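A short write-up of the structure that comes next.
All protein chains but one are shown in place.
Here the chain labels run A, B and C in written order, and each chain numbers its own residues starting at 1.
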Amino acid sequence: MSAMATPVSAPPARVIMYREALNEALREEMIRDARVFLIGGGIAQRGGSYKVTVGLLDQFGPKRVIDAPISESSFTGMGVGAAITGMRPVVEILFVDFTSLIMDQIVNQAAKYRFMSGGKGRVPLVLRTQGGSGGSLAAQHSQSLEAWFYHVPGLKLVMPSTPYDAKGLLKTAIRDDDPVIFIEHKLLYMEKGPVPEQEYTIDFGVGAIRRPGKDVTIVAWSGMVGRALAAAAKLAEQGIDAEVIDPRTLVPLDKEMILASVRKTERLVIVQEAVRRGGVASDIASLVQQEAFDYLDAPIAIVAGKNTPIPFNAHLERAAVPQEGDIIAAAKRCLYLS
Amino acid sequence: MSAMATPVSAPPARVIMYREALNEALREEMIRDARVFLIGGGIAQRGGSYKVTVGLLDQFGPKRVIDAPISESSFTGMGVGAAITGMRPVVEILFVDFTSLIMDQIVNQAAKYRFMSGGKGRVPLVLRTQGGSGGSLAAQHSQSLEAWFYHVPGLKLVMPSTPYDAKGLLKTAIRDDDPVIFIEHKLLYMEKGPVPEQEYTIDFGVGAIRRPGKDVTIVAWSGMVGRALAAAAKLAEQGIDAEVIDPRTLVPLDKEMILASVRKTERLVIVQEAVRRGGVASDIASLVQQEAFDYLDAPIAIVAGKNTPIPFNAHLERAAVPQEGDIIAAAKRCLYLS
Amino acid sequence: MYTPSFLEQLYRTLYTIRVFETRCIQLYRQGLIVGYFHPYLGEEAIASGACAALRDDDYIISTHRGHGHCIARGGVGANDYSPLRKMVAEVLGREDGYCHGRGGSMHIADVTRGNIGANGIVGGGIPIGTGAALGIRIRGSDQVVAVFFSDGAANNGVFPESLNMAAIWDLPVVFVLENNQYAVASPIEEMTRVPDLYERGLAYGVPSSAVDGNDVLAVYQKMQEAVATCRQGKGPVLIEAKTYRHGGHHVNDPGLYMPKDRLEHYKARDPVGIGRKYLLEQGQQTEEALRSIEQEVDRQMEEAIAFATDSPHPSAEEFLEEVQRS
Partner (left out) sequence: MYTPSFLEQLYRTLYTIRVFETRCIQLYRQGLIVGYFHPYLGEEAIASGACAALRDDDYIISTHRGHGHCIARGGVGANDYSPLRKMVAEVLGREDGYCHGRGGSMHIADVTRGNIGANGIVGGGIPIGTGAALGIRIRGSDQVVAVFFSDGAANNGVFPESLNMAAIWDLPVVFVLENNQYAVASPIEEMTRVPDLYERGLAYGVPSSAVDGNDVLAVYQKMQEAVATCRQGKGPVLIEAKTYRHGGHHVNDPGLYMPKDRLEHYKARDPVGIGRKYLLEQGQQTEEALRSIEQEVDRQMEEAIAFATDSPHPSAEEFLEEVQRS
């Protein structure tokens, strides 16, 4: 795979929605491998709250597309057990907020089983979930919690921002022999983008330069990529040429792509929707200051969610997470233009 | 409170164990406030796996010192409900590893209730738990997971390294009107230190300079403080004068103390037992590079746990977490002496 | 057997919930309410009957489908419709709402009235309510907690965990299981082999039984007995109130999966209609008297809507200052 989002010589691709791309990935992998099955709340009959699993029950039947009771902790654990014994479960947790109910099965069981068994056992499980704010869903349905998983050895962590990536990365996740946390964004499901008809997968650990630039590097993922690109467009109008990098997978992280960009621009802004304290942005900053110390011309700026639960009221909700203007301001601060 | 661990003009203090200091804090606060009660596994009859609650059942009876079934998620939630309705629960979760079972009640309920209720509700709950490696307890009883809580708005986070701090900070935690995560370290329970007879509390957000120095700043907390001090002693033999800072509470964090030290030494090593990726150390590094960028003479070094579950075998266990030598090497790297 | 004024108050509660939900659904369609909104239509008798059996110093805890509990507990009375205003303001996200617009429909709490609050985590409130009961036991008072939840939440492991702890410590908590036979679109028959969910309580030694959840007096009586058991220090009781939603899971769910005949069956046993009949027959009120209550509620609801739409959005500046201080 090239580091760019779309292969250079691909034929013109269809334009489909993120949720359709996810649906295709699930469908293709279920056709390809009889061991793949889906389990979650309301994913079969209803086709999922965000319509990602629409039609799969009809095609694959109730043994492989399973509507589970509200027993998240156990049906995730059942995914772990099925994975250990030869299946390839894709467990859906409707909101990343609810992963608070399944951390034991993910962290103490799935993530550690391979190691604890001396390498003899594997857990090829995909946890699909969805995060971020937007739409006034309030404090328990709007969090960005990728940092929890990022901190746990044994887990891979994928956060696609485009339909193309959503499909290719989900297929790769399902084929991976170890547990993968796959976090979608609620505001992206209806976003459209080019997705080729022909089969493809995307390697983990390969970031995408969404916009090349030379003055400042902006790293963003998931729902923040669009906002970073919008900010970059505004910055361009002001003569500032920002490079926007989407790591696509946070574990493994394409550190080299970020470092190469920073060595070029000498300035770095990291944008995350999650609250700043203890977020992934801090970790990326800590890596970059360590490995590109002599290149940095300004402190690395982090644009992140405020230190608060997400409010219900839409105005407050917007105030709680990074907006275009915040990104622009941070980029200018790095350039000592503010 | 002075920033130093022991008040300057205090009379000579007794020397007691960390676990005894914790026991005193619980006892004193239970005497002081009838709303305080304890709930956890094996804390009443047995006095706790690490003997922290010894004698409290006899003194306060089974209504206030409660042995719970293995229903962590619910008895934590019961603490939340009791706290909302006027009590001051101290919930004990035997190993921080098991907090994977209670994240919903801590993160979605306790941490957010005050905010979601528009400031009308409060959750004065203390979660006492214990982390870290040592003693071959293997992958599910040896983790350092403070980063999870550190990332959650609405929680305070305390990690005492001495008997003095353990007592004073636990008393403050119990008197706090909001939820406090209080993480002890399994290797510290038998450690001894001076603890005054007279009543005291320790303000949150006030770090302690464990060893003043001028060449390099070492920040460490919980089980790593001792190791950092041992490293500093060895460094001193080599003519390197390290300042060792123990933040004592990670939320709130005494950022000013760390920044002041870094402005003086111009070099920073952060030591954590937790795995490096996504740990608290990364966040502190990101803050310091942001706010003391022009002072830093070298990249901030992070000495942290390896990217692995903790192995059972004692040799591997040691290899998985920071040792004195690692800290010494990092300090020298910062001084370009390696 | 029951005084007219008692029956009148029961009916006022039933009818207020009905009007609140009906009007708010319209506001939702107008775009004035956003986010998740789960109406309690068809289940009004449970909150109304259960809360009527509680004392002012008792507690309740609610769910994502929590408007009914909040109104029933909030004590909308002949002379005080202020709870209604705070409710509408909150679901509109306004500063004068119960939670100053921070919580919204899914997180309405009314701490001053002992309503610990709604919850966005299905089952999340069960241990919290049980913990309120633990606090009561430690204090040695004779307060009681009513924990409301539905069939879906009963499959969250915290339900049996909490039931068991309530049992061994004789906690004064009534588990009010509103079995509306659906968790979103999942029918109870597919989610358990034993749709009589009260049997789970028996396995933990908790007195447990079912009641017609559409009959406000049946619920009230059951609840009274349960509350008495709790106040006597005999520990928890589980009441399974059988009911059915009058529509989909939330405003945007047409509920097409709900079999027409079952829906009709339950609509024919409309809890508001049943309560009305009680007031007419047992309460010996005239149709005219009832109409005047209804008109008053209708009017109050319009006032509440006017109040709420007039209420300002919370200030983003103040919010950010609060965050800064935190």
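Just so it is clear, a contact is a pair of C-beta atoms (placed from the backbone, for glycine too) under 8 Å apart; a residue touches a chain by one contact, two chains touch by 3 or more.
All figures in this text were calculated on a predicted structure; none of them were measured in a lab.
Undergrad: If I'm reading the header right, one chain is hidden. Which shown chains does it touch across the whole complex?
TA: A, B, C
Undergrad: Quick one: which of B:46, B:63 or B:214 touches the chain that's been left out?
TA: Of these options, the touching residue for the absent chain is B:46.
Undergrad: Check each of B:31, B:190 or B:316 against the chain that is not shown and name the one that touches it.
TA: With B:31, B:190 or B:316 as choices, the missing chain is touched by B:316.
Undergrad: With the missing chain put back, one of A:109, A:272 or A:313 would touch it. Which one?
TA: A:109
Undergrad: For the full complex, which residue in A:37, A:98 or A:312 touches the chain that was left out?
TA: A:37
Undergrad: Would you mind spotting which of C:105, C:164 or C:285 touches the chain that isn't drawn?
TA: Spelled out, the listed residue whose C-beta touches the missing chain is C:164.
Undergrad: Quickly run down the residues of chain C that touch the omitted chain.
TA: On the side of chain C, residues 155-161, 164, 167-168, 190-194, 199-200, 202-206 touch the unshown chain.
Undergrad: State which residues belonging to chain B touch the missing partner chain.
TA: 41-42, 45-46, 67, 69-74, 97-98, 101, 135-141, 306-308, 311-316, 318-320
Undergrad: For chain A, which residues touch the unseen chain?
TA: 37, 39, 63-64, 66, 68-69, 71, 73-87, 89, 104-105, 108-109, 113, 115-121, 153-154
The working rule: only the chains that are shown with their structure count from here on.
Undergrad: Most remote chain relative to chain B, going by C-alpha centroids?
TA: C
Undergrad: How far is the middle of chain A from the middle of chain B, if each middle is the mean of its Cα atoms, in Å?
TA: Between these chains, centre-to-centre, one finds 31 Å.
Undergrad: What is the distance in Å between the mean C-alpha positions of chain A and chain C?
TA: So the centroids are 37 Å from each other.
Undergrad: Where does chain B touch two or more other chains at once, residue-wise?
TA: As it turns out, chain B has residues touching two or more other chains at 73, 104, 108, 115-116, 153-154.
Undergrad: Of all residues in chain C, which are in touch with two or more distinct other chains?
TA: 99, 101-103, 107, 119-121, 124, 157, 326
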